[in-house]
Every structure is written in C-alpha cells, then in structure tokens.
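What you see is the complex with one protein chain gone and the rest in place.
Residue numbering begins at 1 within each chain, and the chains themselves are lettered A, B, C, D and E in the order written.
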C-alpha cells in the first residue's frame, strides 16, 4: 500500500467515525449543503451562462444555440445536446482527452433532469418543421472538483438556461432576441452512503470514502424526474423512501436559492 | 518460451504428424468441412440476417438498408458497405476498438466475393439517378471464433442477402417491400497449408499451426470471383490448380447446403 | 546518459566551437543556403506540384483543387487548406499517425506566408458566391528530413502553386483549365541561434544543437508577411533587426532561384 | 421514414397492447454455456430482445498498468450490433452504451469476490443482437448467469428488470412502444435475497408514491427473474451431469 | 448568420474604436490563487477575455515513458471552452490550439528551472472561458503568475502582449475587431528585465520599420503587464499574511 493509500484509509476511517457520531468533517448536518454561490451570466458571449460554486466545487455552464436539422422522429422539436468536460485544470485525477465514462455519465444525468422535467419547451424551438430547429448546446466546464459535481452541474445548467436568450437576430431571423422559455426547475440532489447513513452534498473526501451515491432529481412540483445510482455499493430498498423525502425537501430549498439569484440578477 | 508457447508447439507437431498420415485432429478428410448450420432470418429487426455455424465457429450477418447518395462515378448504382466486427466476446485474442487489419481483411474478402460475382444487382438499387440509391450495409458480427472466419462470414453474408427485403414502406417509397434480387451465390472456400498439403475449413488449431491460407471464391457457374492468400507462407505455383479444383468442388457442395436451408426457411 | 546522447553532446560542442570561429560543419557561411534544387510539376496527376531539395532535405508539395462551400464569413472567397505529413519514411524520429504539434506548426507557418502575402487571389476562386468556391489543398509530403523543413516546405508550396492549373474541365465548368493566378512569392527564411549567432538554413545537426529558430517570411516587395519563433531559447530584442535584414536579403536570392526554375520549366 | 406513433391508449380493459397484465413480464428464454471460446456465457431472449453475455477470466490484465494489487478488476462492455435497432447504428461505443456499461458494471460488482484474484481481470461482454426495450436489465441478468457459468465466485446472483409508467399507471417490464412513448422508465437491478438495489436509474416523471409502487413491482419482477436464472443454471448442470 | 463587418476606419481623431490611444492596453484584472485543487492558479480578465491558468506539479509523470532523467518536463495545454467564441466550437484540441500550446510552452520554458525536478512534470492548463483577441498572450501572462503562485522556481516572469497594425498604424493590444480586420498581428512574450523575446509570431504585413516600431511598443506593453503581474502576486502574499 502506498503512503497515499494509507493516508486515504486513515481519512476514510475518520469520516466513518464522525458519521457514526452524527457528524461530518466540515461540521455540516447530514442533509445540509455547502454554501451555494450562483453567478448568472458571466460569459456574455454565450447565449446563456451561469457559474455555480458548492463550497469550493466550481462549475461553469455555457449555453450556445445554433440552427440545425431536427431528428427525423421529432420533426417539430428543438434539440438539446448536453456535454461535460472534466478538464485537467479541475483535478489532478482528470486527464486530457475525449470525455470518459464519468464525464459522459455526468452529462447524461444533467440532461435527464432537463429533459424529463420538460424544463425547455422543445416545441417552441421549431423554426421550420422537419427542416430547421434550434439546437441548444449545454456545455459544462468543470473548473474545480471538490465533490458533488452532479448537483453543481445540474444547478449551473438550469441557471444558464434561465439566462439564455434565443439569438434570433444573429441568425437572421426577423424577430428580436427573446428569453428561452423555461417550464420547470429540476434540482438534482445527491447523497452518498457512509455507514448506512445517506449524507447529502458530499465533499470530495466523503465522496471518496463512500461506495455508492444516489442522485434524485426533483421538479418544481416535488415529483421525481430522474434518478441515478452510481458506484459499486448496494442500497437497501427500504432506505429509498427516506432519501426521497430528503431530496424533495432539499430540492425545494435549492430552488429558492436559485430563484433568489435570478431575481438579484434581473434587478441589477 | 512460455508454457503456453510450448503447449502450442506440441499441438502443432501433433497436427503435422497427423497430416503426414493423411489425418486431421477431428477426423475429417482434407477437403471435408465441419458441420454447416445455417439459420435464416434470426434478427427480425434487420432487413435480412443469417447465422452460420461451421462447427463451433459462429457468425451472425445482418443486412440493413438505407437511402443515400450514390458515388459520383456510379450515379445509377446502389452501394454495398461490408463491415466485420471481431468483438472480444468471440475470442480471448480479440480486443475492443476499431477494426484491425484482420477484421478489415475479412470484410474486404467477403465484399470482394459479393461484388465480383455481381451477386447483388446494383442497377436495381437506384432510386433517383445521381441523387438517391439504396445503401446495403452488410455487418458481420463474429460470435465464436474457432477457425475459418472467412468461409463462415461469406456464407452468412450471402445467406443474409437472400433473406433481405427492401424496406420500401419504411422509407416512404410507394411500393410494397420486396425481396432483394440475388444474381449469384459466391461461396468462399479456404484451405490452409500443413506439410505441403492444403486442408480445407481449418479449425482454429490447424489455422494456428499453418503459415498460409488461400481463399478461393466460386460463383454458381464454377468460375473464380475472388482470391486471397493470407499469412506469411509461400505457395508453390504448381499446387494452385489442384486447390482450385477442390474449391470448385467444395463451392458446389456448400451452395447446395445453403439452398436447402433457404428452401426450408421459405416453406416454414 | 546513453552513448547516443554523449555522441550528440560531442557533436554539439564541435558545432559550437566551429561557429565561434565563424565556421559551419559543411563549410557554409552563416547566411549561406545549401544547394537549392527545385523540380516543377513532378506529379502530373496533381493540379500542381513541386519537389524541393535543400541539400538532402527533400519535400514534395502537391496541390489539389476541389469545389466546396465557402466559409460563412467569406462567402465570395476560395479556401486554402495546408497540411503537412511528417511520414516515417523521412526520418527515424517520425512516427505514423495523425499530425503532431511539429507537423501542425510546419503546415501553419507555410499557410501563414501564403495567406498573409495574398499570394493566391482568393476572390478569383469564387464560383457561385455563398455556395461554391474552389478549395485549394496544399499537401506537403516530407520525404527526407535533414533540417530546415520550414524553408523547404514553403518554397515547395509556392512553387507548386505556380505550377497549378485550375481543373475547370474536370469539374464540368465551361472554361478551359487555366493557371492559378499568383500575386506574390513569399519566401520563408529560417535561422537558428548558436552561440549568439544566427545561422541560416540549419542542417539537421545544427538544428539539434540550437535551442531556438526564427522564421521570417518575406514578400516580393521585401516586407515581412509572417514570423515564428520556435524552440525553447530566448532571442535578445536587439538582434532582431539584423536577422530581418539578412532574411530580406536571402528572400530575394531564393526568389530568384525559384523564378529561374519556373522559367526553365516553361521553356521546356 | 415511417415512424412508430404513440398509441392513444397503452392499457385497454386492464391489458396492455401486447396482452400482458400490468405486473406481467414478457416471455423469457435463457440458456447458459452457449459459447465455445468464452469461459462462461448465457443467451437470453426476453420479449424480442436477443442478447448474448460472455465472460472471460479471471485472466491476466492487459495493459498491465490497469492491474490492481489486491483484487481483480471487473470490466463490462455493453455493445449493440449495428443491425440490432431499426436504423443501423455505427459500430463501436457511443455515449449511451458507455453509460450503460458503467452502471451495469457497478450493478454486478457488488456480488463478485474480486479480492480472490489479485492482479487479474474478469471481463464481461454483453452483445445486443436485437434490441427491444429493457436491454440493460436483460444484459445484467444474462451477465450474472454467464459469470456463474464461468465459475466466478459470487455471493449471489443479480437480477434486473425495468418498471415504468404508461397511461398514468405503473407497469412491469416495458416493451418497446411503452418505453418510447410512456411517461417513465426505471431499470432496477437487485440482489433478491437481501433486497438490495445495485442498479437504479430513472427518467420520466414519478410521484413519490408511484416510485414506491414501482419499486415494489420491480422487487417482485426481480424475484421472478431470479427463479428463471436459477432454473437456467440448474438445467445447465443437469445437462452436464447427463452428458 | 450576421457577421461583424470591417469598419471604415479603426482610428478616428487619434483614438481607436474602443476609445484607447494607440499605445494603450485594455483594462486588466488579475487574481492569483483562485482555484482550490490546483497547486497554483491565476484568473485574468483582459478586455473581454476571461481566462484561468492553473498549474499542477512538480508531480509524477504519467505515462512513465515521458519521464526525463535530468529534468522535469513542462506540459502546456491551451484550451478554449466551447462557449468562449461566437460560434460554438467542438470541445477538444484543434490545430490552432495545438500550435498555441506549443509556442506558449516554449515561451514559458526558458524561465523555469526544470533541472531541479528530475523525472517529474509541471503541467500548465490554460482555459479560455471567453475569448476576445489576444488570448495566447493573456494565457502566457496568467500562466506565468500561476507558476509563481505554485511556488515553481523561476528565473523571472514572462509577460506577453500583442501588437498589430490598423489603418496603416502600429497599435498595442489589438481588440477583437482590430484582430479580425486589421493588417497585421504580432503576439510577443518577453522577459522584461533582460529584454529577451520568448514568443514571437506574426501574420499580416509589416515593413521592417513597422516591425521595429511594433517591437518597441510590445516592449513597453510587456513592461506594463509585468507590473500588473507583480502587483497581483504581491497582493496575493499580502492577503496570505493578513489571513
């Protein structure tokens, strides 16, 4: 075992001991998030953008729109493409190259929440049925990875969409630029299992100490619009209802934080 | 030398000794094929399909058709694209990834037989000259590799083409779906050199023991419509006429087996 | 240190000692080029071609033209695409595979000279504004690498362009094939720093011994139309004017050699 | 191109369009030990899904730097033949199959005793030859049997199935049209004995109560799948005995 | 798509279209130590450029065969976010970013004491979050500060800026429209103290005299950039002290 492995073993034991006593390394409660910081529209050149910090986890979401062809089976709907880049700037464990399975899983979970909740009204993104529709590219640029990328990325994505203006004029469409219509605010809430407890918004050390994470995405109405178990652990069926209760609760709180950030942004 | 190499050396010697006595490890004659098993149409979702077993060698061919643009130099002809996947399920020596030189060679030999024999009437696959033609994708999925993939794949390909229906209705062409017209039945026959004898339908051990293989593809009329020498061995010129005689003979026999399988399939 | 490293260290010392005495390994002056050999049009099948030898450095440039779409921001201009292949035939240090950073840098420097000098009149390459323009592919095939690929490649590229005929008839355009109009003859001149001296047209040993190279590209009017510092060395600002004077001087001489080669070619 | 359309109703008179009840699974055929070269294998037909799972290992790891000192690594490759779906897909992994491979590996790994084979690999290959809905659950189910067939030490089998929602009702084992046009899809893998979930994904919309109902249905479904897996392995061994 | 057009004139009454004088640089904000995971970092806003540079190392080299026995290797990755420019770019390196990464690495390497860390690597990552003109110069400038912030031994800072020509006149620090439609662009990196150039590229047309004038301007520009870099590092250390 390398000295690094031993250190991480000690750290792991410490985290487990704390959790057994109802505590966490940074003093949070089991269902408490780190400080959430949402910056709306930092990238003026994008159609929409938002930067979200969960503690020191730092994600920048940019939205670009282009005109393209619809899929043959949905000729009158716009297209969403979600992509995540785990750039090596964000963590010593990220390597340059095409997205690996973790980046792909991350992008697909974020995508699932937006799609299942119908957050974007795809019908309104049709320009010429069967021929031209808006393509909405949601690009997640992970800047600093200190745990719980899923919740930070999901939040950055929906915040960026709220900030998005359809670039009609840039593409020669005879209409003013207009806000992208947003129907719902899906919020991803991720918890991780340590000593049979599910603790929310794990920081990186907690994430590494745990074997399994569960993401539950919550609509504005408090419904589930996406789930993903990740990691090699097992989840007892009977624990699921409690996790979901907490997720619904957390989703509500985070949504309020987002709405406040959007409000502040508009008034400024 | 690893113990595995030694074992294979012993195995090789054994095969050579047998052949010197006119025998083969599984008791076959030099120009005898393993049991040929042809299942027509196992993949209902494909336009055509066939699964061929040569002993335990197991190949699944699927045919899909799409509408695409013709090549500029043949504006009124359909397009054939043949692809082979040596998926790692089929052999411990196959690795995931894009087709390597063996997969490419395999696909190109199969393709050569179909193309040179004019098995498919490409003129009939033109929809709108210069603009729209049928593209026939022949995909070879190797499931179990126990030697002589070339003959098994070639047989699976032509069997699948026989089973193919042009999906007119699916692509909005105002015609009933119709059988793909097949003009010829090219049969690939491969033999491998062991101790100056050419033995047909080599099993994997024989294939590994030999240095050189020769594939001869035979049309329904008994002509040659494709050849490929494969492997680092040398073939004395004077042995070629005999090999070709055997190939013509074998081609005839295998073609009958295929026709019988097709007949059984139709009556069912 | 490997014996090869030691050898190259000794070689390096030798080169430095020579330069300190105002000499070079092959007896040239600091601003003297190796023998320049230009063959015009060796590849009849290309629209234009030229093969340039700088001593034993050997580069073949081929120009092919195709009809394609213009870029959206220059709807009435043709397109230049420059590509360099450092094929493993040319040097034991070149490996097969997609262009690496050295091949990309080389292609981009050559491209820069042609583009900045407006050597090709892109406006004349428009066929149907916004829809069809000529695409000029300049492909650099490095055959023997003995130093100073930049100057050899740049010279081969412009020589090949001079030799280029627009293939109107081949693409069904109702005009005779005609010479590509060339407005300028940019000449790249590269020098490399050894012991604070900048020596031109470095051979491979000199290139390896030096830390930094500077390419200055010179138009027919004696202006600068491209520069590139390459390598990890530093260049004192005050040395630049002298280098540029030499480059302007060298550019003039090389341009004459090219013009002579073109003249000889036409009279033949 | 003609596209299947969303039916007006998915459930008529308590029966689904293919005649099943809401908690009924599609017909399943499963056979172990079907491949010659692989160390273990399983062929499954589940509805119109046709899938082969094969296992190689424990074996030496290539490339070597992937080796782990104290345990075997598990690799899982979910792949679809290019002719398995209506529109030909380009061969090779896409984003969907990469995600499925990851979550399937994580669904299987909990039951394997990887610490018994340090420095080696266990490789699971799942080939979807024809795809109906529910291929990842069918793949995991078959992979689990193929691992047992290969004699890889396992604490338990993993059984998987999908539950979903159509016409506002929770149903078991979605077929293709229910999957394409339904309101929710939730693939679940479980260790039936312990009631532990090893795969859980969901898209579409569930209320909390629907989720609980769906999970209950999934549990019962997995239990049926488990019985089929066990029978398949028993008949394999019986066949071996009688050979 | 609407395309920005070349303005009739770039300089009116001695002032550029954004109100700057010919030798005036755009507003710059620079902050060191902004990232948590990286060993050193710097965020820079330069005009409308928004760029993060981060440094990891000295650290072990992967893959191992890239190790050098007597020195550290320097790697430099210039990357642009897909949303950084007007038209979305596909993620991943293109030919332009590969060339910029190479010349930027060669611009930084002369000041690093790589021989102090045999067998290790120092990795510089420059992420362009929003691109105006001059991203490579801004990236090198920020990378230099990030390296200092990481405590990598350096002989000096490297400072970079672009000079160019518009309306036939040599100007400092091109903005986007000047870069797109101007007559020449020349990014320069320097060690200000020694007056040595570590990056020099040029496209467009310069006479020799214009080049000399441009180089003079670049020198003065780099000197200003150097002051901003130094101030940024000082305020970082002050902040550390006061914490």
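Note that contacts are C-beta pairs under 8 Å (C-beta built on N, C-alpha and C of every residue); 3 or more make two chains touch, one makes a residue touch a chain.
This structure is a prediction, so every number in the text was calculated from the model and none was measured.
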Chains shown that the absent chain touches, full complex: B, C
Residue of B:11, B:28, B:115 or B:253 in touch with the missing chain, whole complex considered: B:115
Hidden partner interface residues of subunit C, rising order: 42-46, 49, 56, 58, 60, 62-64, 66, 83, 85, 87-92, 96, 98-99, 137, 139, 141, 143-146, 169-172
In subunit B, positions touching the absent partner: 72-73, 99, 101-102, 104-105, 107-108, 112, 115-117, 214, 219, 222-238, 240-241, 244-245, 248
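As a convention for this text, only the chains that are shown with their structure count from here on.
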Fewest touching-chain hops separating subunit B from subunit C: 4
Chain labels contacting subunit A and also subunit C: E
Repeat of interface B-D, chosen from A-D, C-E or A-E - more than half of residue-number contact pairs shared: A-E
Superposition of subunit A upon subunit B: rotation angle, C-alpha, nearest 5 degrees: 120
Centroid distance [mean C-alpha coordinates] between subunit B and subunit A, Å: 49
Whole-Å gap between the CA centroids of subunit D and subunit E: 51
Shared interface positions of subunit A, touching two or more other chains: 99
Junction residues of subunit D, two or more chains touched: 1
Chain contact topology (line, ring, star, complete or other): line
